[in-house]
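What you see is the complex with one protein chain gone and the rest in place.
So, chain A:
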Amino acid sequence: MRILVGVKRVVDYAVKVRVQNNTVDLSNVKMSLNPFCEIAVEEAVRLKEKKAADEVVAVSVGPKQCTETLRTALAMGCDRAIHIQTDRRTDYVDLQPFAVAHLFQKVVEQEEADLVLLGKQGIDSDCGQTGPMLAGLLGWPQVTFAAKMDLEGDGMMVERETDAGTETIKIPSLPAVVTCDLRLNEPRYATLPNIMKAKKKKVDTIAADDLGVDLEPHNPVLDIFEPPPRKEGITVESVDDLLDKLRNEAKVLK
């Protein structure tokens, strides 16, 4: 079985982003592997370690620095990587999930992958659309928000997060697309010896423009602004006071 894992390079979760010139300022900002993609990589590598998968291929769409993100995935245990290079910003402004899903479709077909693991969303644009769109384009079954995954026969059982708890879905047979949620696993570290080994693994670069996919964004972004600062709170005297305010000022209680 060959697994393809999506690896997105995003602004590091710990960075407080600034908006400048009507866009998120990316200069001198720390960029990292999207935490949900990291979980996807971990899951794929575990499947390989269990000998359920023969090869794990990491795929990233973005600028040349994506190779660094791909190296992280390689250091975690992926076998090789494919970099679909584009200078478009990948945080929704210039390149949107629909186009990314099309790019992935090309690679999935080319690589004859049996399973595609993606993060449930990128923490930059928070769309959560690439996985479902890709499944749609490929005509494959999909499970989103995976919290637990077990191979079973030709397919797999996937427990997924829902608002009310979890539900377990059976995929009778692969191929399939699964997007990974937080509780699926705890990703390993890329250790120093593995970082060194990763240097020798293969990274193929393909120009996004050469894949025959329409990269233009279809949803124009009208405005980008920072969240308004939180207004200072007040201290209420008593529970009655609180209830009164919730009822009559905030009008959230009847």
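In this section, contacts are C-beta pairs under 8 Å (C-beta built on N, C-alpha and C of every residue); 3 or more make two chains touch, one makes a residue touch a chain; residues count from 1.
What we mean here is this: contacts and distances are computed from a predicted model.
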- Message: So one subunit is absent here. Using its UniProt record, which name fits best from "ADP-ribosylation factor-like protein 6", "E2 ubiquitin-conjugating enzyme", "Cytochrome P450 27C1" or "Isovaleryl-CoA dehydrogenase, mitochondrial"?
- Response: "Isovaleryl-CoA dehydrogenase, mitochondrial"
- Looking at A:14, A:164, A:239 or A:252, which makes contact with the chain not pictured? A:14
- Task: With the full complex in mind, choose from A:139, A:165 or A:193 the residue touching the hidden chain.
- Result: A:193
- Of the residues in chain A, which ones touch the absent chain? 9, 11-14, 17, 19, 24, 26-35, 38-39, 65, 68-69, 71-73, 75-76, 91-92, 121, 123-126, 182, 187-196, 198-199, 224, 226-227
